[in-house]
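Please read through the structure below; I'll follow up with questions.
With one protein chain withheld, the remaining protein chains of the complex are depicted in position.
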Amino acid sequence: MSRTISSRLSSPEARLALIAVLVFVFMAVLSPDRFLSVQNLTSMAFQFPEFAILALAVTVTMLTGGIDLSVVGVSNLSAVVAAMILASIAGETAVGAGAVMWLILSMVVALSIGAVCGLFNGALVAFVGMPPILATLGSGLIFTGIAVALTGGSAVMGFPAAAAWLGNGLVLGVPVPLILFALLAAIVAFIVSRTAFGLKLIMFGANPRAARFAAINVNGLLLRVYMLSGALSAVAGMLVMSRANSAKADYGSSYLLLSILIAVLGGVNPYGGYGKVIGVVLAVLSMQFLSSGLNMLQVSNFARELIWGVLLIFVMLVNSPRAAALLRRERTT
Amino acid sequence: QEETSIATVVKIAGIQWFDRMEQGVDKYAEDTGTNAFQVGPAQADPQQQAALIEDMIAQGVDALAVVPMSPEALEPVLKRAMDAGIVVVTHEAASQENTQYDIEAFKNEDFGANLMEQLATCMGGEGEYAVFVGSLTSQTHTQWIDGAIAHQKANYPNMTQVGDRNETFDDQQQAYAKAQEVLRAFPNVKGMQGSASTDVAGIGLAIEERGLEDDTCVFGTSLPSIAQQYLETGAVDGIGFWDPSIAGYAMNKVAQMIMDGEEVTDGMDLGLEGYEAIKLDGKVIYGQAWVNVDADNMADYPF
Amino acid sequence: MSDTDPPLVEMTGVTKKYSGIVALSNVDFTIRAGEAVCLAGENGSGKSTLIKILAGVEPRNAGDIRFSGVAQGALSPRASADAGVMVIFQDFSLFPNLSVAENIAFSTQLSAQGALYRKAEARRIAAETLKRVGVDISLDARVESLPVVHKQLTAICRALAMDARLIIMDEPTTALTEREVKTLLGIIRRLKADGVAVLFVSHKLAEVLEVCEKVVVLRNGEKVAEGPATEFDSASLTRAMTGRDVAETPPDPLAADAPVLMKVAGLSKDGVFHDIGFDLRAGEVLGVSGLLGSGRTELAKALFGLVAPDTGTITLNGAPIPLGDPLKAAAAGIGYVPEDRLTEGLFLDQSIQRNVAVGRLDAYDRGAMLDLAGLWGEARDWLKKLSVKHSDPEAPVRSLSGGNQQRVVLARWLARGPKVLILNGPSVGVDVGSKSEIHDIIQALAHEGLGVIVISDDLPELLATCHRLLVMKGGRITDEIIGTDTDETDLGHRLAS
Partner (left out) sequence: MKNINLARNEVLVALVILAFCAFAALSDPRFLSIPTLTDLLRNGIILGIFSVGAMLVLVSGGIDVSFTAIAAFAMYTTTVFLLEYAPGLPWYVIFAIAMVLGALLGCINGVLIAVFRLPTLIVTLGTLSVFRGFLLTFVGSKMISALPPDMRGFSRMMMVRGTNADGSFYSLPWAFAALVIVVVLTWFILHKTMLGRSIFAIGGSDESARRIGIHVTRVQFFVYVYVGALAGLAGIIHASMSRLANPFDLVGLELSVIAAVVLGGARLAGGYGTLTGTLLGVALIVLVQNSLIVLGIPSTFQSITIGILILVGTGLPAWQAKRAEARAA
């Protein structure tokens, strides 16, 4: 009996699922009527998709052994441009089909900007040969800077009412952001495990040199990975824009570290070659349960940061064979 | 039946300014017996604040008193709160749409002009000056500086602004380095006006190291506890602020009034210092609650 | 020194398990001062494991170890080093970022227990050791910038710099060409004369029998044979290692009317190779040999597009192939099995089947989705065809032995149905049994009409596989030899001349 449990828990994802469930149960027990209320569950579903999508963006780059520190910069830049279209061309008063058309156009523009920013990052990594951490650190500053220069630093607002649907709407009682996230997570999971591109990017992450020797188009791969990351960031930017009913160069500044933390907690190997979307989803859920639960208990928000860090290190220790070996040696001697 | 709960949601938890505000909130709770409490995100990020408000709505508070990090970003979530029947009162957000009342200690442009007036007086109405903002993305800071510059242009033609608006990222070290650079790039600069509470401290430090305490004039928004040592040496000549504890108290009080169906009227006395005769402009309640502090009266404000 | 002295090293009943796998089982082993012992065995038979235990790098699960009669507890690298046991690891274990001098002197300075690093002293030690070996390498060169031979020699010098009483060499000759091997064997003889014992691991049986007094054979972690080297010859040693007879047969002659498959003309890259031209016919196995630095690996890479030549043409079935683009070369039907399996060939932590299938991803790309069933099915077919010994195709390829790993890389390329296959060192670090099986695969491929280019300096291997041989020197082709016109001694002379 105990052996089957421990063998079921042998994968990092299974252990994460256990953690997510434990956190959920713990919070539900501490304050059942509030934590389990439909209100609270919906509220959580509105909150996490924006940074969860950024975590997906970070995840795909981490699979190749890289990282994308420009995700927040990209999401703000694309949101600012989309917002400018919505605010100054479409205008606040646009309604009906016109408004929807402008919304779609602005989304297309945002996605294109995200992809172009990603292409820029990819080119720096693939053709210039820069370490991704520095390439995207620098480009992130530039993207944010462009957003500041475009807006002079102030918020862009005054959208048609239709724009609010993306971040605030419900479809059959399910929040639109949640649907969007589920869709994107499924797409990324599909890309990673079911497409030639996905398998190649994992193989590249596992050994970039061998990937080149195996006649994989390494440069094209990197360009596409960072473009995917950029496009995902742009979607997150549109969500933030819709939820804030405005766009600004410095929205979501706390999301960068958070999305990296989630990806790593989700079991993605930051040195490349391993990672599952389901792990990232479970990590996001644990984070959100924890954070809403702690708000409910009026625990200081600084403590939340502390708990996230402890959780991350704890998960790493649990997953580490070395720690297990040391503990075992301890017990036998 | 459960007691009324009012959540005051501030920009960021734990800093002096909002700790002082919390004193007001706590005092209100004590005075009235309501469950009034204050929360704030760990990072200065509008999205974190929005998430926090979401959680408060889900928790079912009766009223929200919000000091928005970025008013635009909170419109949808505050709308959701009001749709859910929660009373919403804001502070430092005159442009906020989804609020029942916004309480302003003063008109931002007027406050900026007030600081400029003191700066100009100190400078003798002539010479070069530089301005600092915490971030270019902060609406409040922008309005203060707009008001200040407009006041200078209208009244002190012999004064000239040098350089751009210097961005300090609410970081004293950055304010210090920027002030140093301003002193190098514009050796004739005689005045500086800061916006973030750490700006004058950074500027003051640079002034002191240059030994220019008596040759320059420095004014800005800050708190006595932050600027004290520079006020003492004259590196900073004066600061302006409003008492956040009173603002916090006022927000809670107005929220309770709305819940009780009482009306807020122009010229009304909220019974709070600086809010004895409020001016009502649409949904915005203006007080005359700014305080100017210099080396002489700083001891009166122990926060 | 007499036989009554306790042996330098005496292992009794040593057992080592890796999470269930028994890598060594109850092995007894002794070595005396001034003796050269050869450790032989197939891939995965436990040779490196035994060495790691002696070196204190891995703990043993059971068994006793005595150094000069003194029983040892848990060993550590330092304890072993202090007892005079020095190892030249299979992968050299050098520090690529440090200078030659420092690499050579590092162990010595560590044992000296001093807290300070004495640079002048380090240089003196290094210079002396290099002189003793009789090679000339710049003391200040960074090891990463050295050619493989010099890295190997640096590793040897590091071991010699210590007052070693036993030097263990784990496959030290894989990276060396015939000439350097001769130098190394000379060094070993001198060491023996100085009373230093040598434990030598190699898959090249000829050189083993040349320098060693005693042979110990491992199979599946057990000692299966032990005796004076004079009692063994290549055939009997092979039988002891594999438990069967392994025969190498020369290739069938090439059909006279075999069409020209690949044509290389005027291929040059400044400072690397010059004016290379040759034809490769369908069904032909063409050997390319030469000393290290002769430009043969660069040429191989250039044929596959990994190196961009300055001038020249490569055509395949009459169609020109763009230079310097591995994707186009691969698409045109050229395959390349790299020299360094571990860093260039394999994705070590990925599954065996993924390592095969990675070459076929585009072929199974069905619009938006991969045909996974087809992909894995084909990969497993190839694993079966090349008889890769594995327990689970989803296990990481790291868990395979060297010979089987090499077959995985081969399978990847064969699955793509190439027209020309370039094999750079196809049997480096592969045991005799597997080696002959890989040679059989090469011959079978040629039979099917593939053109095969084998780059190697293993003479028996070249003779066993190639119809024709090109010898490179200083970046030029200096000699062309028809396989049937030569034998090992003749070939050796012509290579070294």
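Going in written order, the chains are labelled A, B and C, and every chain counts its residues from 1.
Rule of thumb we're sticking to: contacts are C-beta pairs under 8 Å (C-beta built on N, C-alpha and C of every residue); 3 or more make two chains touch, one makes a residue touch a chain.
Predicted model, so just to flag it, every value in this text is computed and none were measured.
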Worksheet, complete the sentence: Touching the missing chain are A, B, C
Worksheet item: Which residue among B:205, B:247, B:272 or B:289 touches the omitted chain?
Response: B:205
Worksheet item: Which listed residue, C:11, C:87 or C:229, touches the chain dropped from view?
Response: C:87
Worksheet entry | Residues belonging to chain A that touch the chain removed from view | 69, 124, 128-131, 133-135, 137-142, 144-146, 148-149, 152-153, 257, 260-261, 264, 270-271, 300, 302-310, 312-313, 316-317, 320, 322-323, 326
Worksheet entry | Contact set of chain B toward the excluded chain (per top definition) | 13-16, 19, 42, 136, 163-167, 171-173, 176-178, 180-185, 187, 198, 201-202, 205, 209-212, 215, 225-226, 228-229
Worksheet, complete the sentence: Interface residues of chain C toward the undisplayed chain are 55-57, 76-78, 80-81, 87, 89, 92-98, 102, 106-107, 109-111, 114-117, 158, 298, 301, 306-308
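The rule we apply is simple: only the chains that are shown with their structure count from here on.
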Worksheet item: Which word fits how the chains touch one another: line, ring, star, complete or other?
Response: line
Response to the item:
In terms of CA centroids, furthest away from chain B sits chain C
Worksheet item: Which chain would you call central, comparing Cα centres to the global Cα centre?
Response: A
Worksheet item: Rounded to the nearest whole Å, what is the centre-to-centre distance of chain A and chain B, using the mean of the C-alpha atoms as each centre?
Response: 34
Fill in: Distance from the mean Cα position of chain C to that of chain B, given in whole angstrom
72
Worksheet entry | Residue numbers of chain B (touch at least two other chains) | none
Response to the item:
In chain A, the residues touching two or more other chains are none
Discussion item. Could you list, by residue number, the parts of chain A that touch chain C in their complex?
Written reply: 190, 194-196, 199-200, 202-203, 206-207, 209-217, 273-274
Worksheet item: Which residues, counting only chain B, touch chain A once they are in their complex?
Response: 13-14, 37, 39-48, 50-52, 54-60, 70, 72-77, 80, 135-139, 142
Discussion item. Please output the residues of chain A touching chain B within their complex, sorted ascending.
Written reply: 34, 37, 39-40, 42-44, 46-47, 50-51, 148, 152-155, 157, 164, 167-168, 240, 242-246, 248-255, 291-292, 295-296, 298, 300-302, 304-305
